[in-house]
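Since the structure comes first, as structure tokens, the remarks are kept for the end.
Only one protein chain is missing; all other protein chains are in place.
By written order: A, B, C and D. Residues from 1 in each chain.
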Amino acid sequence: MKLGRVAGTVVSTVCAPVFEARSLLLCDLEDELEQPRGSYVIAVDAVGVGVGERVLILDEGNSARQVVAIPDAPIRAVIVGKIDAVESTDRD
Amino acid sequence: MKLGRVAGTVVSTVCAPVFEARSLLLCDLEDELEQPRGSYVIAVDAVGVGVGERVLILDEGNSARQVVAIPDAPIRAVIVGKIDAVESTDRD
Amino acid sequence: MKLGRVAGTVVSTVCAPVFEARSLLLCDLEDELEQPRGSYVIAVDAVGVGVGERVLILDEGNSARQVVAIPDAPIRAVIVGKIDAVESTDRD
Amino acid sequence: MKLGRVAGTVVSTVCAPVFEARSLLLCDLEDELEQPRGSYVIAVDAVGVGVGERVLILDEGNSARQVVAIPDAPIRAVIVGKIDAVESTDRD
Partner (left out) sequence: MKLGRVAGTVVSTVCAPVFEARSLLLCDLEDELEQPRGSYVIAVDAVGVGVGERVLILDEGNSARQVVAIPDAPIRAVIVGKIDAVESTDRD
């Protein structure tokens, strides 16, 4: 998984029902210090997030299909969570 | 998924029926500001687009097979939509 | 598989049960001389490791699902071991 | 898929029958202007091509297994066609 930040909504005409009920969000990928890495991914929103939010992105088709609960959905990347923090000390 | 722009049609002799009825399009990958990223992907056209159009490309085999509705097609990348805009504000 | 070092714990609200009982660790990828390569991956901890430990990361969905023993878990990268050494001589 | 050019034949002792009847070809990846991109892939030849020919390479395991018609072949990249041209105008 990767850390990202929602940069915008992709407005498009897409040929698959899975995208009709969910937003397609363009997410800039970031490093652990919240700096942009110069690349992006377009992911389906499975959580309900908005522009500017820091998110966790899972980029694997079978996982994405599980998350949206549609076994044959044509989908590869999905936003699976909101990031609260990356802590550099152990949490015991 | 990635944003791209159709740059041309690949004319080839390909050894699989899935390609006979569909165009193989060379798409330059772009960033969210429509600038080229210096790489490309060759994708099957599942939408009906032409050279110069801005498209949404899904690059995962199982998804691509769903989109063309051929469970055993040898195919990895597919154009799944036309991009109208990338909006950087929330749409509520 | 790749070599990495645990840099921190990702604190997030994630929409899948597989993450509830396991830590999500941010791991900096390293080369064989333990130098950082400038990239990272977020992996599920299947071993029990802490910040600073050198780990072996397996980044493939089907493998990760086997390791956590949940066939339909939405998961791609998993920490599968602790690295003791990389030896440059044969071990016969 | 990617565009490439056959640079040579890999002569090796490989531990899987799928490779016995087929050539393993080293293909330099190229851009749409036939310029090398500085990387390569080793692909199984499913078409019958020779050194110097411009080819279409499909780099996905399930697709490659379909093309060689061996459902459990350990294979990821396959040459699926010969490139005649990349045309930058629409073909209607």
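What we mean here is this: contacts are C-beta pairs under 8 Å (C-beta built on N, C-alpha and C of every residue); 3 or more make two chains touch, one makes a residue touch a chain.
In this text, all values refer to a predicted model and were calculated from it rather than measured experimentally.
J.: Please identify, in ascending order, the residues of subunit D that touch the omitted chain?
T.: 7-16, 19, 23-24, 26, 40-43, 50-51, 61-62, 72-77
J.: If the hidden chain were put back, which residues of subunit C would touch it?
T.: Residues of subunit C in contact with the hidden chain: 1-3, 31-32, 46-47, 56, 58-64, 66-67, 78, 80-91.
One rule holds in what follows: only the chains that are shown with their structure count from here on.
J.: Can you compute the centre-to-centre distance for subunit B and subunit C, using the mean CA position of each chain? Integer Å is fine.
T.: Result: the chain centres lie 32 Å from each other.
J.: Mark out which residues of subunit A touch at least two other chains, giving numbers and ranges.
T.: Answer for subunit A, listing residues that touch two or more other chains: 61-62.
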